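In what follows, a structure is listed as structure tokens, so that the remarks can point back to it.
Omission of a single protein chain aside, the complex is shown with its protein chains in their original locations.
== chain A ==
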């Protein structure tokens, strides 16, 4: 191919590529530089090179380590639970039955509620110990002496997981349902006639077909849940041991104005996610193995 032709092919790609590099990579470079600096907006005279101090303090600080742990727990928990529940519901909705379209519409509603609004709803309308629906139902069923719990204070992390699973299960369900409906049914039917049990069909035909869909929904879900800020910010304000890394960084930067430490924490998150994501994409995932033209 001649040079002009190659550039003509590349040209349409360049605006998007250049835009992305400027808007995402440049700021990250700055973050990287700041992470090696002493920089707190409250002490402007102390600005200077700090070496790896910020990283040491992030990795040894109890709160930061807790935030890393919470992030992992929250992401793995929410993604796994919503994947499994989403798969079960997708299998249920893949069957033909009366009003299936309506049921699907009801199912996707949680995904369409603005995340902050959903978090507000869980915190105030459902979990609230005085007038929330959960305690309200207990009173409706068991009368005035019904046990009344302070759901968020008693189980802060579980409360956040419940709210997030409610919001993300429909997302997983939608992708998996699309996968189920693209299944070649004639092969399944042939297997059934040959006497394969439903479980055998599921294990050896449905699951392999669904694999790329499971990977895609897991990957996308993880990308968004790792970065979750809305639920943590709204439901517990990071209190009661629920601060995840995005919230920790937000606080370090926005409240404590410790720019150096916030940046170091940001760099740690990026390194962590890139290691995990590259590992997942290059080894376990089949998404990148489609052939090019």
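Assume a contact is a pair of C-beta atoms (placed from the backbone, for glycine too) under 8 Å apart; a residue touches a chain by one contact, two chains touch by 3 or more; residues count from 1.
Operating definition for what follows: contacts and distances are computed from a predicted model.
S.K.: Which of the following is the UniProt-recorded protein name of the chain this complex doesn't show: "Cytochrome c oxidase subunit 1", "3-isopropylmalate dehydratase", "Mannitol ABC transporter permease" or "Acyclic terpene utilisation N-terminal domain-containing protein"?
M.R.: Matching the unshown chain against "Cytochrome c oxidase subunit 1", "3-isopropylmalate dehydratase", "Mannitol ABC transporter permease" or "Acyclic terpene utilisation N-terminal domain-containing protein" yields "Mannitol ABC transporter permease".
S.K.: Which listed residue (A:59, A:108 or A:240) would be found touching the missing chain in the intact complex?
M.R.: Within the whole complex, the residue contacting the unshown chain is A:108.
S.K.: For the chain left out of this view, which of A:36, A:55, A:151 or A:171 touches it?
M.R.: In the complete complex, the chain left out is touched by residue A:171.
S.K.: For the chain left off this view, which of A:50, A:70 or A:93 is in contact with it?
M.R.: Candidates A:50, A:70 or A:93; residue touching the omitted chain: A:93.
S.K.: Could you pull out which residues of chain A are in touch with the chain that's been left out?
M.R.: Missing-chain contacts on chain A: residues 6, 9-13, 15-17, 19-20, 23-28, 30-31, 34, 89, 92-93, 95-101, 103-118, 120-122, 124-126, 130-131, 133, 135-137, 139-140, 166, 169-171, 174-175, 177-179, 181-182, 185-186, 189, 212-213, 216-217, 220, 223, 226-227, 229-230, 233-234, 245-246, 249-250, 253-254, 259, 262-263, 266-267, 269-270, 273-274, 277, 281, 287-288, 292-293.
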